[in-house]
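With one protein chain withheld, the remaining protein chains of the complex are depicted in position.
Let's look at chain A:
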Amino acid sequence: MSSNPSQGIPLRTIHEFPGGVHPGENKEQSTRTPIATPPLPNTFILPLNQHSGAPAELLVKVGDYVLKGQMLARANGFVSSPVHAPTSGTVTSVGMHPVPHWSGLEETCLVLEADGKDQWCELDPVADYKTVEKDELVQCIHDAGIVGLGGAGFPAAVKMSSRKASKIHTLIVNGAECEPYITADDMLMRERADRLLGGIEILQHMLNPQEVLIGIEDNKPEAIEAMRKVCAGKDAIEVVPVPTKYPSGDAQRLIWLLTGKEVPSDARSVDIGMLCYNVGTLVAIYDAITEGKPLISRVTTLTGAALHQPGNVEALIGTPAEHLLEFAGIQDEQFDALVMGGPMMGHTLDTTAVPVIKTSNCFIAASREEFPPPPPEQACIRCGMCADACPLSLLPQQLYWHAKSQNHEQLHHHNLFDCIECGACSYVCPSSIPLVQYFRAGKDEIRFQKAKSEKAERSRQRFEQRQKRLEAVAAEKEARRKANAEKARRAKEAKAAAGQSAGQNSADTSAADAKADMIKAAMERAKAKKATRAAGTDVATASSGKPARPQLSPKQKELKIQLSVVNAQIKKCERAASQAGENSSPEAEKLQADIDKLKQQQTQLKAEFEAASAPTEAPAKPAKAELSADEKKHKIELAMARAAVKKAERAVTTAKESDSDQLQTLQQQLEDKRRELARCEEAV
């Protein structure tokens, strides 16, 4: 506060964080040449989800002609980011395509065929951002599709627009770039320091921090020099070299290094008054505000032993990786693994057909010697080297045991969810145990279990509520039944009492008694009235309902029941058939035959029913009586046979489901039963 940085170079204390490792840097290969611009590819693949948050919503359709910089998909909500056209051309398709994601799964992408003109759409830069409201600038940054270019891909506008962001005191600029191999930020700082400073000044205007600290690992002297040069004379901005140690580029590690402040486990850096932006993000913000250009390209490092000319390129988002690898002179005979990101936290890609996305800071085309397959895992000897390497002071050796035995309570107790998966523990493990992999699996397992138990809890609650509802309905029914019974009893009593009290009244002369009796009588009269009213309605409904219903002969009744049974069977068979049809099961045909048969039966029964109800009952009865001797027997047999067939069918299906070895015998039995049924049907 009182110290004036311009009086001399202030000596800032660097707060060493615990742990960390020093893997081979391998940065010199890609820093020999300036940032290059590869030729325009013919095809661009643009995933709709290149950021953390919701995927963007498509604004164009197949066949549309678009201009460079035109918004192709808009942000879906605030924690989302739009996607812009990296060049002018035609949208040729929208569909699933491999993307650089560690799951290896495909995602919805928009494919853009370049027309080669590379024609910009009309840009709308902010003339003088100092005269513009903060909210408007935030919107500009949001609309430009700017996300954290350091790797996480968190929409840049979201961080700065929270209410807490207006109270930040320190802006941290992350130029540490601690991952080996990657030099994108290094080259960017060397070549675009002035634009980076411009970005910082925009954020200074928007957020008004007391100081800006630019953290750069001391293995990048050129970048430090370049930044110091442009920041000379800027009082509130300080370039702070930090010791080279992985993972100092992690935002919270860098905050610790520069300020000694810790971000609580359940909070974000903004909660302690700090915001951290990657240098690439700030340059993108500068371009978006002062030139109106959306984020359609980024600096990407192309390196690895399989590349003839490693270096950095200004890659248009959506450029297929293979195009860039060609540009950098890929040597197929050496090429063994493609890693996006660094060797510590990057992930391998299954194909070179994936595009450059906003978070693609590096592609490593590695040879077998460079990234050899990991040696077989040995037993953990609890040497504790992992604990010494952990930048969060976790105990990976303990977490490993608990992850292996899926002891979730212990994993929580050992703060598994604080693990940032930096890979330092795996790196130092003398037994070559892929610790990070165990931790990722452990985290996933816990998340999965949690989701499962939440689902089970919801189902339980639903079940209980349903049970309660059913109980309430049952209780209501019971209460009504009881009330009705009580009413009926009361009515009966009242009737008897009315007769009695009439006699008593005349006999008894006591006035009090008489009064009480009168009240009682009145009450009972009222009750009786109510009861009769209730009874009356019952009678009324009964009398009004009954005559409307036609009187059915026993024969008609029987036919009607049969008809309804057949109807039900048809419905059931149809359901089964449609299901079988969906599964394209061979049973579908058989079921269809059943349905036809049943429908025939239905029409027959209907006809019979009509016949039975149309003429007088008299001739119908003897007809039935005549038939009954033979037909009754057959019908019973038929019904029994049908039941037997059904039972056998059920047995067969269960056998099929459980892969029982009795399937053959059961099927044989089913065939027998079916034959029997056919015989019975013939007989009928």
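Things to note:
Here is the rule we use: a residue touches a chain if its C-beta (ideal position, glycine included) is under 8 Å from a C-beta of that chain, and two chains touch if they have at least 3 such contacts; residues count from 1.
The criterion applied here is as follows: contacts and distances are computed from a predicted model.
When the listed names "Ion-translocating oxidoreductase complex subunit D", "ABC transporter", "Phenolic acid decarboxylase" or "Glutathione import ATP-binding protein GsiA" are checked against UniProt, the chain not shown comes out as "Ion-translocating oxidoreductase complex subunit D".
Within the complete assembly, A:H347 is the residue of A:R32, A:H347, A:K557 or A:R675 that touches the hidden chain. Among A:G145, A:P391 or A:G442, only A:P391 touches the chain left out of the display. Of the candidate positions A:V132, A:A236, A:V263 or A:A644, contact with the hidden chain is made by A:V263.
Contact with the omitted chain, checked across A:S432, A:S564, A:S578 or A:T665, is made by A:S432. Touching residues on chain A toward the chain that is not drawn are 17-18, 21, 23-24, 104, 180, 252, 256, 262-266, 332, 335-339, 341, 343-352, 364, 366, 368, 371, 373-376, 378-385, 387-388, 391-395, 397-398, 407, 409-410, 412-415, 418, 421, 423, 426-432, 434, 436-437, 440.
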